[in-house]
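Worksheet: one structure, shown below.
Here the complex is missing a single protein chain, while all its other protein chains stay put.
All chains are identified by letter, namely A and B, in their written order; residue positions are counted from 1 within each chain.
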Amino acid sequence: MILSVSQLTKNFGGLRAVNKVDLAIAPATIHSIIGPNGAGKTTLFNLITGSIKPVDGSVRFRDRDITGWSPQRLAKLGVARTFQRTSIYARLDVLENVALAIRSREGMTTSVWQPASAERRVRDEATDILAKVGLRGREAVLAGNLAHGYQRSLDIAIGLALNPALILMDEPLAGMSRGDRETVASLITMLRDTLGLTVVVVEHDVGMVMRLSDRITVMQHGTVIADAPPAEIRGNEAVRNAYLHGNFAQ
Amino acid sequence: MREQLTADAGVIAGQPPRRGKAILVIAAVAAVGAVFPFLLAGEPFLLMLASYALTAAIVALSLDLLTGNTGLLSFGHAAWYGFGAYAAGLLSKTVTSDIVLLVLMTMLATAVIATLIGAVLVRQIGKTFAILTLAFSQIIFAIVFVFSGLTGGEDGLQGIPVPTFFGLQVFKPEVWFWIFYGVLVISLAFALHVRRSPLGKAWLAIRDNAERASFIGMNVNRLKLIAYSSSATLAAVAGALFVLFNGAASPDLLSWFESGKILMYVVLGGVGTLVGPILGAIAFTVAEHYVSSFTDAWLIYFGGLFVLMVIVAPGGIFGALSGIWTRGAASREAAQ
């Protein structure tokens, strides 16, 4: 298991947003976490990526305990994330967006003098990464001027620049047109198949997830109610109930 | 959210320098500086005013290093300006009169203390940071009075000896002008260079979106601290040079009004433009002199002007000008 979560718990006020959640994610798979609104998916996601700290339980990445690590340390370890609201530097060009992350990975953010050769290496690598996510030829475009779908691809490219083993995506398909969703979905598949990455996806949209995932965890009221391959999830009674009730009750 | 305050840096970052043009610019800047004192040969007072204006320009540039690069707004920058002045003044009375040594010692002391203080301050953002910097400047102000035996308290620090440079006394007004001018030009050149360096781009990243920056592994607080310390250190250099030039330091240097003036230079000039705050400081200092000579109500005018600027031109004079310039260029292109 590349990522394992055990008994993870977080309260907000009196509410158990995440309650004793266990999760095991195998390397080089696409693992999705789904559930109705308010199921605790996003909280779980933020607990794993270091935005908030759990009250109980642990998160392990490979053989290391990373519970409560800051985003910055996680990035150094090779855990990347993307954002639900695409998070890119709109005022910088596409290449520079990725170069920033490469320099950060290389510990060059505080350097004032940098040999031209080092800068060239950074730019070459950035160009390569952009080519992988289908942004070849758009290096010089201002990131803010990219089409919506391409911005999501750039968000992923920034994550890739960290040389991650694991990439966590917060609703990568949210607010996308049908065409863009296909693009992003094939990009996610490519991350697993070509780059051998482990991808954890938190998604609201069940249809695409069924097609995409190797394994799916379903959450409701802060707990895991099912954890199985898509085919089994489809026939699961509890899941069907959760979605029926969830959409009305929450 | 900070778009309005700093509408510029995207343009400045990432332009490749052109060597031939750069040499030309350097030569022109050096020539202007070298000749300037001779243009004012018969007007010793104007030359002094020019030196004061350049001091203000260095302080304004130092604040823009912080505010323009990281978006942190300091309401107490005079603390570091005044700290540099008192530190250099006290050192020159007790340790050495060598101007280079004095400036270096002041820089070192400021860098150490500013890093310690800054480590706490930069954890805060926005209004809390602004309020704390204001409070901190009040503390430094208070210290001057607590140790009035050493600092002269209300009367200020008096009797600072004329500094020397390898044994030669530095007292000619034109030499002082060249010193201020040189420090300003070198600081500006360095600041522009840093803008293009990895550090400058990382600053831009944490200013535009600190959350994203931390998720790509940047140490946001450390980057802010570097900006804070270097900003404080440059302000202290300005203070040190000022006190050696002026021969005395007054606690007014540390007042919150002084901090407000520095902030005004930067805002009126255009936050994040580096050149704008310098122009703002020079314009403000010269205007202050002339306006205060025919009316003593100048605070009303500048307060009012400041209010007006924030409302109508939050990008500052420089921002407004470059906006007009861009629009002009666009319409020229359209016409062709």
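As a working rule, contacts are C-beta pairs under 8 Å (C-beta built on N, C-alpha and C of every residue); 3 or more make two chains touch, one makes a residue touch a chain.
Note that contacts and distances are computed from a predicted model.
**Q** If you had to name the missing chain as UniProt does, which of "1,2-phenylacetyl-CoA epoxidase subunit B", "TPP-dependent acetoin dehydrogenase complex, E1 protein subunit beta", "cytochrome-c oxidase" or "ABC transporter permease" would it be?
**A** The missing chain's protein name, per its UniProt entry, is "ABC transporter permease".
**Q** Taking the complete complex into account, which shown chains does the hidden chain touch?
**A** Taking every chain of the complex into account, the missing one touches B.
**Q** One chain is left out of this view; which of B:Tyr52, B:Phe75 or B:Tyr228 touches it in the full complex?
**A** Of the listed residues, the one touching the omitted chain is B:Phe75.
**Q** In the full complex, which of B:Pro44, B:Gly126 or B:Gly182 touches the chain missing from this view?
**A** Looking across B:Pro44, B:Gly126 or B:Gly182, the contact with the absent chain belongs to B:Gly126.
**Q** Identify the residue among B:Ala27, B:Val112 or B:Val307 that touches the chain left out of the display.
**A** Of the listed residues, the one touching the omitted chain is B:Val307.
**Q** What residue numbers in subunit B mark contact with the hidden partner chain?
**A** 1-2, 4-5, 73, 75, 120, 123-124, 126-128, 130-132, 134-136, 138-139, 142-143, 145-146, 256-257, 260, 263-264, 267, 296-307, 309-311, 314
The working rule: only the chains that are shown with their structure count from here on.
**Q** Residue numbers of subunit A touching subunit B in their complex, please.
**A** Touching subunit B: residues 49, 70-72, 75-76, 80-81, 83, 87-93, 96, 99-101, 103-105, 108-114, 158-159, 161-162 of subunit A.
**Q** Inside the complex, what are the residues of subunit B that reach subunit A?
**A** 9-10, 13-14, 193-194, 197-199, 201-202, 204-205, 208-209, 211-220, 222-223, 226
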